[in-house]
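First comes the structure, then the notes that go with it.
Note that one protein chain of the assembly has been removed; the remaining protein chains are unaltered in position.
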Amino acid sequence: MKINRLALAALLVTTASLQAHAKTPVVNHAINEAEVLTAQQNWCKALLDISAVHQRDGVAAATALAAKVIDSAYGYQFGAVLFKPTLTVAPQTFRTDRAGALAYFVGGNPSYPNDTGFALKGWKKCDVDNAAVYISGDVAMTMGNVRFTGPDGTVTTVDKTWSFAKDDAGQLRIVVHHSSLPYAAR
Amino acid sequence: MKINRLALAALLVTTASLQAHAKTPVVNHAINEAEVLTAQQNWCKALLDISAVHQRDGVAAATALAAKVIDSAYGYQFGAVLFKPTLTVAPQTFRTDRAGALAYFVGGNPSYPNDTGFALKGWKKCDVDNAAVYISGDVAMTMGNVRFTGPDGTVTTVDKTWSFAKDDAGQLRIVVHHSSLPYAAR
Amino acid sequence: MKINRLALAALLVTTASLQAHAKTPVVNHAINEAEVLTAQQNWCKALLDISAVHQRDGVAAATALAAKVIDSAYGYQFGAVLFKPTLTVAPQTFRTDRAGALAYFVGGNPSYPNDTGFALKGWKKCDVDNAAVYISGDVAMTMGNVRFTGPDGTVTTVDKTWSFAKDDAGQLRIVVHHSSLPYAAR
Partner (left out) sequence: MKINRLALAALLVTTASLQAHAKTPVVNHAINEAEVLTAQQNWCKALLDISAVHQRDGVAAATALAAKVIDSAYGYQFGAVLFKPTLTVAPQTFRTDRAGALAYFVGGNPSYPNDTGFALKGWKKCDVDNAAVYISGDVAMTMGNVRFTGPDGTVTTVDKTWSFAKDDAGQLRIVVHHSSLPYAAR
């Protein structure tokens, strides 16, 4: 029943959209759910790509790719990103600037001595399992698990929150990224 | 070609939506184009309804319906609406409160002596022809012509701008409404 | 008195921002009221500037300045602007693209034979009198009167609605502009 209603809604949307687009310019800064799911998939794909480039071409090539990914998928050009990576510790827990993000993903920055390069760990698979999604117009937030499969098949699960903002060019950019290992009594 | 691309996009959205909805709660405050077009149609329908009720049941019934329409379709509960009706003049040009809007649509308010009741004019048809649409997340703006067909078949064309905001309950409400007759050299 | 209030507001905003920035990076895409009032003043100032340049340096210089103003103060780079100028008529009422806006302000475009150049009329003064303001996060809408004083001291009053969106660089841009002469029984 719910599916029927959804399918009907989709049909109406399609028809209306076609008719309107034929007639009038539409500027749309709103984010839809498909864009959010695609941006998540793109993040996973970028991580696997960096891992693959690292194995094939070495750390310099991986670093160049990671820099490109950060510049296209994150919102550092807005001034700061609220980024808490999975494995960082105080006083370098939060990576609000681009240098801190790059150090986390590929290491090699003496200012971040604890960073070993999360994207260099030979990841083979990256799956997103959303617990909930909140779309607030031109910002969309997701929370759920992301599962990383390593080179030996071991799966690492993290709890992850993302917020994506749509930039003036219509592209989604990560403006919040909080990742943490599941709680374990210590 | 454009239509094919749009149809494909719609299909992808539909599939993704169904899959996601089956899994996760999605709170969505963004406005899509179909919602905007529907809200415009609802405004037209409400105007024709008030006209019809007026002719059948008299001005008191029309006033009751107009009050209901204003409360459900405008955003006066947010504090004010930016409403410039077609036929108002200074110093009562702008109807930023509910009483001023009701007076414009159905007249009968001695504080607004120039108001004769725009919705009581026996409108038979109301067509929207958008020139452009701008969706900014949880606010959507439209500009174009609206054509009103009167009881004798005469068509009145106005230039109209609307802004719709999505309220907490997910309903679109008019927060800006600027209507004017086309410019004519005087 | 009004200027004092604006200057005070600007000062307060600056102070608060500086204090916060000293502690934490703050990315702020929200629009505040002072920014809206400033954007309106800037629009008026740009109109007077174009008029002055026209009188002093001729139409080519005025056109160059108008193009610069449109590119910095309007949002045509987002894809379209919902612009209904005061004096346009069908079928060229709505100027959703940049060429149509420029033609309206400075004329001289054979594709728009009715345009005589609104900004070339020797305006000496431009005052904004808001009836209401609606700020919806990163979009702000205003409605009210704008009064233009011509070279002979005659005042022209228009009913005007603007919507401003904040772009990625933090600048307000006009995305809706509906201007109309007051209603007069014909």
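Should a chain be cited, it is by its letter among A, B and C, assigned in written order, with residues numbered from 1 in that chain.
Methods note: contacts are C-beta pairs under 8 Å (C-beta built on N, C-alpha and C of every residue); 3 or more make two chains touch, one makes a residue touch a chain.
What you see is a predicted model; the values in this text were computed from it and never measured.
Enquirer: Where the complex has a chain not shown, which of C:Leu82, C:Leu120, C:Val139 or C:Val158 is the residue touching it?
Expert: Of the candidates C:Leu82, C:Leu120, C:Val139 or C:Val158, C:Val139 is in touch with the missing chain.
Enquirer: With the missing chain put back, one of C:Ser51, C:Thr86, C:Asn130 or C:Thr161 would touch it. Which one?
Expert: Checking each option in C:Ser51, C:Thr86, C:Asn130 or C:Thr161, the one touching the absent chain turns out to be C:Asn130.
Enquirer: List the chain C residues touching the unshown chain?
Expert: Its contact residues with the unshown chain are 5, 8-9, 12, 16-17, 19-20, 23-34, 130-140, 144.
Enquirer: Determine and list the chain A residues touching the chain excluded from the picture.
Expert: 78, 80-84, 86-90, 93-94, 96, 131-134, 136-139, 141-145, 157, 159, 161, 163, 165, 175-176, 178, 180-184, 186
Enquirer: State which residues belonging to chain B touch the missing partner chain.
Expert: 25-27, 29, 75, 77-80, 96, 137-138, 165, 167-168, 175
Definition applied: only the chains that are shown with their structure count from here on.
Enquirer: Centroid of chain B to centroid of chain C, CA atoms only: how many Å?
Expert: Their C-alpha centroids are separated by 25 Å.
Enquirer: In whole angstrom, how far does the Cα centroid of chain A sit from the Cα centroid of chain C?
Expert: 38
Enquirer: By the touch rule stated above, which residues of chain C touch at least two different other chains?
Expert: In chain C, 78, 80, 96, 137-138, 165, 175 touch at least two other chains.
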